[in-house]
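Removed from the display is one protein chain of the complex; every other protein chain stays in position.
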Amino acid sequence: MNQGFELFPDAGSAYAGDVDALYAFLVAVALLFTFGICFAILFFAVRYRSGSDVPRRPLAVRHIRAIEITWSVVPLLLTMVMFGWGAALYLRQQQPPDDALEIAVIGKQWMWQLQHAEGRREHNELHVPVGRPVRLTMISEDVIHSFYVPAFRVKQDVLPGRYTTLWFQPDRPGEHHLFCAEYCGTEHSLMRGRVIVQEPGEYARWLAGATGDAPAVAGRKLFEQFRCHTCHTKGEAARGPALEGLLGRKVPLAAGGFVVADEDYVRESILNPQAKVVAGFQPIMPTFEGQIGEEGILQIIAYIQSLSAEEAAGEIQQEQPAEPGRAKP
Amino acid sequence: MTTTTPISTAPHVAHHFDDAEQQFEAARLGMWLFLATEVLFFGGMFTGYAMYRAAYPEAFHEGSGRLDLVWGTINTAVLLVSSLTMALAVHSAQSDDRKGTARFIAATMLLGAAFLGVKAYEYAHKFHEHLVPGAEFAPAELASGVQPGHVELFFSFYFAMTGMHALHMVIGLGLMAWLWALARRGRFFPAYYTPVEITGLYWHFVDIVWVFLFPLLYLIG
Partner (left out) sequence: MNAAPPRIHYLNANYSLWSWLVTTDHKRIGILFMISITLFFFVGGGAAVLFRLELMTPEGDLVISETYNKLFTLHGIVMVFFFLIPSIPAVLGNFLIPLMIGARDLAFPKLNLLSWYLFMIGGALTIAAILAGGVDTGWTFYTPYSSTYSNTQVMTAAIGIFVTGFSSILTGLNFIVTIHTMRAPGMTWFRLPLFVWAHYATSLINVLGTPVLAISLVLVALERGLGLGIFDPKLGGDPLLFQHLFWFYSHPAVYIMILPSMGVVSELVACFSRKRVFGYAFIAFSSLAIATLGFLVWGHHMFVSGQSAYAGMIFSFLSMLVAVPSAIKVFNWTATLYRGSVELKTPMLYALGFIGLFTIGGLTGLFLATLAVDVHVHDTYFIVAHFHYIMVGGAVMGYLGGIHFWWPKMTGKLYPEWWGRFSAVLIFFGFNLTFFPQFVLGYLGMPRRYHIYVPEFQVLNVMSSAGASILGVGYLVPLAYLLWSLRYGRRAGPNPWNARGLEWETSSPPTTFNFDETPIVTEGAYPYPPLDTAEAERELETIETG
């Protein structure tokens, strides 16, 4: 984070460099046309000033037509380049790589709350290791916010009631600004913080300072506290579907059709279970609206995700002693 | 490059028009444009309604089931008849039946008022059943699996859309009252009935909006 006066933002990721290249192209086009037009205006204004002694023979019609076509087509082609280049970069930034580090983000008036997969939580600061893609799953507790890290050239609105995601891959250690870019009320301009990019070892040490549970662990506790496991077990007698490997699965619905289970689907299943009933089950699941907060839901999602991961790694023991339920987050 | 064209002196032609025909054209085009505005005005609500209904079909079904189909149908009929009387009012003006013009306008007004009366009754009923969105909203015995919030969305649309429609009716009745007063004094005749014609256009439009609202709100339950 540069403290002094500057004209160009620092770049904290390879993607930032790519955006800058596109930007440089746009600036070049803009300069070309701006100077071209200004020069033409000044030149004509002087040469053809009223009373000057120059020929003023009008152009022939066929020339006019050729000129009109040229200056319609050339800008059109240029804008198509802009569109194609911009869209290609944008699409690349829509799909996070699979091995991304998962971090949960909650925005609320006027702070950022973040939790790492390993459990460490932080406020208005985000520690990330250098060289690894980081994927943020974000939700707001109140109004719309927007997570913005200029050094990575990325930004994503954070909505109430729905997850949005954002990813980036820092490629050098350092500190960057984190801003809330969507106007969210009185202290909008103070809803900001830092992104601290660390060497992997340093990051690991930092993570080890965690005080709370990892989200998946906290999620499991909630799962037991709210007695989800009474229905969601494995076996014939289970009243609810098994949740192992749920995320990314195509779930058949009682109403017909399928839905691909993503975070929004799980959230909806918890808050409004009857919205999409799984085929072969009764709509008996109660709603947990008002009982589990956004943070708790994110933790349960992390837990269900960990089930999937463990599923893949092999069967696991289910009988860890249940700790006394912690208060609702 | 100037010469004169005659400036019409007929009393019903305003000073800035050349002749009655130009004036009539202008008024009619103006009303059509205004109706285009109205289409987009209601269009905003229809878009929102369509989005939410696609998202929460059960809740909308459930909400629709709580509307009073009988009164809704009666109201639709009332409004359709009022369109007919309005058309007859225009026809009377065209065929120089000055009494008829006033009479049909009065009939249209009565039907419009009847519609609003029924609407008011329905609203009151919704109020009793706690179906008015807000803190008091509490629908009784929802089918399992339907979120009360989503039903509240349905009723938000119900009140916003029918409310806006009713407001248009009230404005229409105001226009009619004015027309009626003029018609009674015999101000409309085949050469000049523009106000009747364009108010008629407006009234038919309000009617058509209802023809869309009725199935969307009442008939999906």
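Note that the chains are named A and B in the order they appear, and that numbering of residues resets to 1 at the start of each chain.
Quick note on the criterion: a residue touches a chain if its C-beta (ideal position, glycine included) is under 8 Å from a C-beta of that chain, and two chains touch if they have at least 3 such contacts.
Only a predicted model underlies this, so the values are computations on that prediction, with no experimental measurement involved.
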Candidate in contact with the missing chain, chosen from A:Leu101, A:Val128 or A:Cys184: A:Cys184
Sites on chain A contacted by the missing partner chain, in the whole complex: 2-9, 18-19, 22-23, 26, 29-30, 33-34, 37-38, 40-41, 44-45, 48-51, 54-61, 64, 67-68, 71-72, 75-76, 79-80, 82-83, 85-87, 89-91, 93-94, 109, 142-144, 146, 148, 150-151, 153-157, 159-162, 164, 177, 179-190, 192, 272
Chain B residues that touch the omitted chain in the full complex: 1-5, 7, 14-18, 22, 25-26, 29-30, 33-34, 36-38, 40-45, 47-48, 51-52, 55-56, 133-135, 147, 149-150, 152-153, 156-157, 159-160, 164
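We adopt the following convention: only the chains that are shown with their structure count from here on.
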Footprint of chain A on chain B - complex, ascending: 56, 58, 144-147
Interface residues, chain A side, partner chain B - complex: 272-275, 277, 283, 287
